[in-house]
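Only one protein chain is missing from this complex, and each of the others stays in its spot.
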Amino acid sequence: MDNLRKKCRFNRNNLRSGKLIGLFILAIILVLVPVVVHNPYYIHLLIMVSMNAVLAMTFILLLRTGLITMAIAGFWGIGAYASALLAVRLHLSFWLALPASTVITGIIALLLGYLLVRRGGIGFVIETLVFAFIIVLVFGTFDVFGGYVGIYNIPRPDPISLPFLAPIEFTSKTPYYYLMLFLVLIVVLVFSAFYTAWTGRAWRAIGLSPRLAESLGVNIFRYRLLAFIIAAAVAGLMGSFFAHYYGAIIPSTFGPYKTLYVQVYAILGGVNFAILGPIIGTLLMTIASEFLRISKEVEPIVTSLIVILLVMFLPDGIMGLIRRGQRPQSPAKNITRVAGWIRAFLSTTNSDSRDRK
Amino acid sequence: MSIILEVKKLSKHFGGLAAIGQLDLSVIETEILGLIGPNGAGKTTLFNLISGLFPPTSGKVIFDGRDITGLKAHEIAHLGISRTFQASLLFMGIPVLDNVFTGYHMSYKTSVWSRLLRMPSALKEEELLRQRAMEILEFTGLASLKYELAANLAHGHQRILGICMALATNPKLLLLDEPMTGMNIREAQTMIDIIRRIRDRGITIVVIEHNMKTVANLCDRIMVLNYGRKIAEGLFEEIKENKEVIEAYLGKEGT
Partner (left out) sequence: MASTLAQLVVDGLGMGLVYVLLASGINLIIAISGILFIAYGQFYMLGAYILWGLVVLLKVPFFISLCVATVVPAMLGGVIYRLIFQRIQSMQRQFLNGIVASIGLMVLIGQAALLAFGTSSRGVPPVFTGMLNVGVVSISFDKVVLIMLAIVVLLGLHFLLQKTNVGRAMRAVSFNPDVAALQGVNSSRIYLGAMVVGCALAGFAGGAMSPMFGVSPQMGMTTLLVLLVVVLGGIGSMTGAIIAGLILGLTLSFGQYFISGGLAQIFFFIVIGLIIFFRPGGLLGQPAEEMPL
């Protein structure tokens, strides 16, 4: 993004207005979709794409700072369960439960992150994986969460009155769609704000070279913790929506495999594009699996084949195809760094276990 | 002349290995102190200890009258110590100007919120800091390369870029780890010139260096390390004749 701005300094105004017009048109298209498309199934698809895209964005957020997280689905689940419990047991309105569960998820992330983010590297990945396992077990074991049957009869959002419009009731998929659009918009705005401000630069610095960033005065722990909390809170937000959209939730939805799928969407989209990448990746994968749906059983096979082919032939993801000209080399070294960590970590562990028979 | 950095009885053990043992050192304000010694003598480890990469096993580090022993690297950077690395450590994937700009991390005065909301005051400050980054690039002669990706720079320029980044943090003390490695004579001369001009701005410099001619040319005082201990300290002429120093470099057979 910085490159874009600098190189086009003289054309900045032109580019800005070009981008704005594009966004404006996109916004109009998105808003008009339910008017044109009447099949609720497609509306449902768009809602799910949006949700998964946002989850993918949280993965990229942490990846920027050099952390690979397995906890995405876990926080998604915490948000869902928190919201469900607030609504079902405490009879809170959705409109209160939504922000409340986001905050709750954020607080849990603060506590958890405080411990886990210190580790960094492989330790972090494994610890978040352990967390992912534990949280599903917790949801399934304790009756307060409804056990393996889960929580059902989660109430729809109360009808909401917007100025100039009749009260909107959540009886069809369309209101949910607009709600999701709105939430996505907020998330994208918040992410953009962080990315373009100093915080985003610090994150990128940490991801590219933690040692260097630290020697320049960047408090790695604090920035990573911040990213962790934001990612978790956003996932929790999506979880809350999910709970009230589906009306029922079960523990197994929120297991570590969901996180793996989200990661696939993000990586296929292109890890260098924090917002567009996840959107494109999720969109493409969902469309592919939809329109190649020959039969229910064969579909995963086809989809996974596509995944494998894509990753083999598009190493920088789909967005990597769009080279903006100013990037003769893709700024890809951060991932090589992670591989370098693994190697370094392995060699250190190896040299300690000389007792290898 | 006041002492800006003092190291007292500093030791660092890695497992059973003593990388640094009972080291005492004083750095005078605005001097250029040369740190020499054979490979493995512990020079970079000393830098790591001072800059906070890891804590010492025992001993103290006092900077500007303040005990900084055991502080983390980013805290020490905030206090005014900056360093370069033996191997060029840069943000390879982003342009030169952005690299230096990152160094201004600590210089923001506007509040977090105004920065997040892209308030005019924050944007103005960003512009100002970007200008300052440009000034540093001009100071060291890299101005024409500002949009090049750091990874694409020639080795010599990369070393200079590392120094630019360290300068951006507005340090009082600059630790240069073998700044001239891999440079030819002309580049090295440029580097010496830059280092001198940095000192002229009032910044104290400690430089690890291997080339004796450079050391003689550049440094006010010299400290010699071997096996993690200080074996000599003083002016170049004194060091040159010091038997222990000669032994350290050439072995017991010696000249």
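Here the chain labels run A and B in written order, and each chain numbers its own residues starting at 1.
In the analysis below, contacts are C-beta pairs under 8 Å (C-beta built on N, C-alpha and C of every residue); 3 or more make two chains touch, one makes a residue touch a chain.
Because the structure is predicted, anything quoted here is derived from the model rather than measured.
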Of the residues A:Ala27, A:Leu260 or A:Leu292, which one touches the chain left out of the display?
A:Leu260
For the chain left out of this view, which of A:Ile220, A:Val234 or A:Ile275 touches it?
A:Ile220
Among A:Trp95, A:Phe133 or A:Tyr152, which one touches the chain that has been omitted from the display?
A:Phe133
Of A:Val144, A:Ile301 or A:Ile322, the one touching the omitted chain in the full complex:
A:Ile301
Touch list for chain A against the chain that is not drawn:
115, 119-123, 126-127, 129-131, 133-134, 137-138, 140-142, 210-211, 214, 220, 256, 260-261, 263-264, 267-268, 271, 297-298, 300-301, 303-305, 307-308, 311-312, 315-316, 330, 332-333, 335-336, 338-339, 341-353, 355-357
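In this section, only the chains that are shown with their structure count from here on.
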Whole-Å gap between the CA centroids of chain A and chain B:
40
Give every residue of chain B touching chain A within the complex, in rising order.
51, 53, 72-74, 77-78, 82-83, 85, 89-95, 97-98, 101-103, 105-106, 108, 115-118, 122, 126, 147, 149, 151-152, 165-166, 168-169
Chain B touches which residues of chain A in the complex?
2-3, 6-7, 193-194, 196-199, 201-202, 204-205, 208-209, 211-220, 328-334
